[in-house]
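All protein chains but one are shown in place.
Here is subunit A:
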């Protein structure tokens, strides 16, 4: 059996008296699409924030390629090739689409102006950003200099997803990437997810949309009350089973009640 690419063991994260993560485990295998499902407040976002360096767990261990890692910030995780679309999207509303896509990894001009005066190569960044958005089918936002705040909610989500897909080299994490999207745009994101997997990059997909989850996921991680309850194979369980497990109405086989 292949070794997992990214694992977490016994993660604990407390916010005051709220325990968001209560000894949670997590495994992501190379080249797979892992869906994470669970009720509101189950701790899904907290789990991926811990993995992506956005919060530091109080206890527990995270390993990448079998080696322990501790990400002090999202920048560290990004340097390790882990790219995340957060539920809040993490876009700067007043800045342009292109500025947002390259935030923190801007491209400088070649030659003296770039090297000595730090001048950005806007033309190059705009071209790249436009390409990535076109791949996602977001044709309506070809004006790459437009501030993000003038986009619709779905378009913003598209920009955040395009950013992650463009730069993720080891793992891409998507926290409810289709929540604000229409049918057509959701389709595009699902296709993009399948496309990313075909490039060999594993994906973590958090979603409340069961048809989406069951369509694309290779495995489904069920999160409940701050911990991993079980991992199921979507081909062997029905959607109503999955919903019953995550709400506690039913207990999956092999889990102590």
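The rule is simple: a contact is a pair of C-beta atoms (placed from the backbone, for glycine too) under 8 Å apart; a residue touches a chain by one contact, two chains touch by 3 or more; residues count from 1.
Going forward, contacts and distances are computed from a predicted model.
Student: Absent chain per UniProt: "Phenylalanine--tRNA ligase beta subunit", "Cysteine desulfurase", "ABC transporter permease" or "Phenylpropionate dioxygenase, large terminal subunit"?
Tutor: For the chain not displayed, UniProt's protein name is "ABC transporter permease".
Student: If the hidden chain were put back, which of A:26, A:86 or A:245 would touch it?
Tutor: A:86
Student: Considering the whole complex, which of A:70, A:143 or A:169 touches the chain not shown?
Tutor: Of the candidates A:70, A:143 or A:169, A:143 is in touch with the missing chain.
Student: Looking beyond the chains shown, say which of A:12, A:54 or A:225 touches the absent one.
Tutor: A:54
Student: Touching the missing chain, which residues of subunit A?
Tutor: Spelled out for subunit A, the touching residues are 54, 73-75, 78, 84, 86, 88-95, 99-100, 103-106, 108, 117-120, 123-124, 126, 130, 140-143, 146, 149-150.
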